[in-house]
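Only a single protein chain was left out; the remaining protein chains are all shown in position.
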Amino acid sequence: MELQEKFDAVIAHHDRIEPRDWMPDGYRRTLIRQIAQHAHSEIIGMQPEGNWIGRAPSLRRKAILLAKVQDEAGHGLYLYSACETLGISRDELVELLLSGKQKYSSIFNYPTLSYADVGTIGWLVDGAAICNQVPLCRTSYGPYGRAMIRICKEESFHQRQGYELLRTMMSGTEEQRAMVQESVDRFWWPSLMMFGPPDTESPNSAQSMAWGIKRNSNDELRQKFVDMTVPQADALGVTLPDPALTWNDERGHYDFGEPDWAELTAVIRGDGPCNAQRLAHRRAAHDDGAWVREAALAFRAHEDGTAPVVHDAADAFGDRS
Amino acid sequence: MELQEKFDAVIAHHDRIEPRDWMPDGYRRTLIRQIAQHAHSEIIGMQPEGNWIGRAPSLRRKAILLAKVQDEAGHGLYLYSACETLGISRDELVELLLSGKQKYSSIFNYPTLSYADVGTIGWLVDGAAICNQVPLCRTSYGPYGRAMIRICKEESFHQRQGYELLRTMMSGTEEQRAMVQESVDRFWWPSLMMFGPPDTESPNSAQSMAWGIKRNSNDELRQKFVDMTVPQADALGVTLPDPALTWNDERGHYDFGEPDWAELTAVIRGDGPCNAQRLAHRRAAHDDGAWVREAALAFRAHEDGTAPVVHDAADAFGDRS
Amino acid sequence: GADLATYCLMLGDDALVLSQRLAEWCSRAPELEEDIALANMALDLLGQARLLLARAAAADPAVVPALPSGSPVPAEDALAFFRDAGQFRNVRLAEVPNGDFAHVVVRLLLFSTARLATLDALRASVDTVLAAVAAKGVKELTYHRDWAGRWFVTLAQGTEESRRRLLGALDSSWPLRAELVTAHPVERSLPGVAADQSAVAGQVDAVLDQVLAVAGVDRPGKAPLAGVGGRTGRDGRHTEHLSRLLAEMQSVARAHPTGRW
Partner (left out) sequence: GADLATYCLMLGDDALVLSQRLAEWCSRAPELEEDIALANMALDLLGQARLLLARAAAADPAVVPALPSGSPVPAEDALAFFRDAGQFRNVRLAEVPNGDFAHVVVRLLLFSTARLATLDALRASVDTVLAAVAAKGVKELTYHRDWAGRWFVTLAQGTEESRRRLLGALDSSWPLRAELVTAHPVERSLPGVAADQSAVAGQVDAVLDQVLAVAGVDRPGKAPLAGVGGRTGRDGRHTEHLSRLLAEMQSVARAHPTGRW
């Protein structure tokens, strides 16, 4: 068990496991599942926000939103690459997403119903994601941790942009303020659910923590998010839709109500308001693009020796980046 | 030549030729071409107006427009039926349209660019069509003449509705009045071209008149349209975009400028602003519907004896109308 | 008045929004006859929508959006063209994009069986306007349901391709069905005025089961589409599609809020 001991020692020292290092099968499987789920979430997460790019109400906001959704595609790319270092291909991962065998974050199974949702997703959803992800920068698997460092930096930027959009809207018309409040009302509880089920109901957490994949419990992170968000909501002038929300001097934290865990279960099971829509959109894009991917493969095959005319073609333009 | 003599006598008496009567091949071919072109025009003509159904600015106008476009589909149906009495099937006719071998009225190769166009098409385009079609109610081929009687009645109704829309818009805001004028500017000349090339350039006209298919020359009808339309434009408060337009006391008619016949030739050739779009739309609808038509055929075949279960099904609902 | 107005908006918005979707078929149907039939159904629903929106405005003028002073826009148009998506009360089944011909058949079957039963019950409403709208609507909806039922069976038993498409459409539309027959608090608050949805639900099930049996198609097992925080289209929480539909539908009217049409 020399390999196992070495692995354990790296974990114990909070050092990084690298792709060529030996690792237990369970560790590899858990990482693949988690990184893939994270990658899929970035890709599926393009849809709810992408829904409003075409209708962004100012050119500045259109540019910000388009760039943000593009960043999500980029995050998907890094994460698929990180996952590939564990010995699984992007094609396989995409197939696991499309067949429903791997999940993505349930938050993206809620619809975006107004432009305020763009701000709310930045503020609450990216905010919750950051709470979840900052500890992952110190996760035990090297490529994942390094991807997370880059992603977290960009996510913080997105979160500030989202909050800034809401602040601007709150300084606008009565209708705009109502739009912000309505949006926050819809996204508050689903955001809390982003931290997963309560610790008592989270079966895989202990092993993930032992392996240094996870660094904090679901409930710890949820509390941190609530504590961080309440003052921001006050500053914004919106009401969080939870009558139980109140400062607990003794705990030094905010108390808050219980999310509707049955709803979370239903959404994870596939019965959320947008599960079918999100997967159908992704599948349609994948299917519509099949002939293009085939053409690119065929062209590369020509380039690799059989068709010199085509080789000239490749030289005629700069590098494809 | 008894048959030919009998035919000639019917024509000479301005009586009707009926489907079972003998008729010269040229007469039949000319009629098929003309009725088919007329049917195709109704079907293609659904597109420019259909373009605005989804955006009609009042529910009343939406209902009027939708009913009108539906009427056009109905006219297409009568006319295809009339054409079928000459020994050609609707499928064949549709194929001739989709392959570009038969034409439709060039007016539908112009785009509709504002809601005012709905009114202008009713007033000018339907107005010109009526001028063309009223004499056809007395055309020598029975089924065509009877179809035209019904169609003309509905077209007159559409024309009044179009004019009424424009009159209402002219009583509205400054922007609405400008919209009406802009629309009339675009449609005036193409409407004049609906009567076809000048008589001196209209090679088939003489034979059609001799056969009693056509009853008036292109230029006669065009003049009639202009004479009828100028006072309507005055009443509406719009300017027709022709500086040469002026009353000629001697002729007892309005003089008017020369349309751009090169434009008409180009549009007929297929190079108008919407030719490709209109045919592509029609082809897409046809192709998308292929599986439905096949299913209906297959179902009817089952019904005709092979699948009793299906026969029950047919009885379970009222008649398909 | 407020509950009655909301109830009229529920029925009126169902008709208006589905009419808008059906009208998108115009010039795109597989046969001319079906093009005409679809336009006909769109027109029937549009007519119902106009009466119901007018009734909503009369029952509670507060539901009508405010327009610039001097605007000649009538109440039915203010309601249709100047409300935002969150103020529409239609079921989500009415608003989702068209899909192929199998989808329109399935949507109309699900929609018209439910609406027919509702209108049938509404003929006895103590609200005479609703009763009159219902009396006229029953005839129209009977045609819609028969058209959809006919085509449902035809596609189910036509070709392999048509059956495959029909089953796909049924599968994707089924989760949207529940909202049509689920009693809403607004309905329960209007006894004698609104239709009793629990009675409606039973009738609708019986008709659907008959059609499914004739077509040789199993009843799908799919769960109803979840709402958002427990709210659905009836409460103004819609799919992402409604705001796009309205962006198109309302564009000209909103560009000219004081226009005359």
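To keep things simple, chains are lettered A, B and C as they appear, and every chain counts its residues starting from 1.
As a working rule, a residue touches a chain if its C-beta (ideal position, glycine included) is under 8 Å from a C-beta of that chain, and two chains touch if they have at least 3 such contacts.
Since we're looking at a predicted model, the values are computed, not measured.
Colleague: Any idea which chains on screen the missing one touches?
Modeller: It touches the following shown chains in the full complex: A, B, C.
Colleague: Considering the complete complex, identify which of A:77, A:137 or A:268 is in touch with the unshown chain.
Modeller: A:77
Colleague: Determine which one of A:87, A:100 or A:289 touches the chain that has been left out.
Modeller: Of the candidates A:87, A:100 or A:289, A:289 is in touch with the missing chain.
Colleague: Name every residue on chain B in touch with the hidden partner chain.
Modeller: Listed in rising order, the touching residues are 48, 51, 55, 110-114, 182, 185-186, 189, 263, 266-267, 271-274, 276-277, 280.
Colleague: I need the residue numbers on chain C that touch the omitted chain, in ascending order.
Modeller: These residues of chain C touch the chain that is not shown: 84, 243-244, 246-248, 250-251, 254-255.
Colleague: Even though one chain is hidden, which residues of chain A still touch it in the full complex?
Modeller: So the residues of chain A touching the unseen chain are 43, 46-47, 50, 52-63, 66-67, 69-70, 73-74, 76-77, 80, 115, 165, 168-169, 171-173, 175-176, 281, 284-285, 288-299, 302, 307, 309-310, 312-314, 316-318, 320-321.
Throughout what follows, only the chains that are shown with their structure count from here on.
Colleague: In whole angstrom, how far does the Cα centroid of chain B sit from the Cα centroid of chain C?
Modeller: Spacing between the chain centres: roughly 33 Å.
Colleague: Using mean CA coordinates as chain centres, what's the gap between chain A and chain C in Å?
Modeller: Inter-chain centre distance comes to 36 Å.
Colleague: Centre to centre, by mean C-alpha position, how many angstrom separate chain A and chain B?
Modeller: 56
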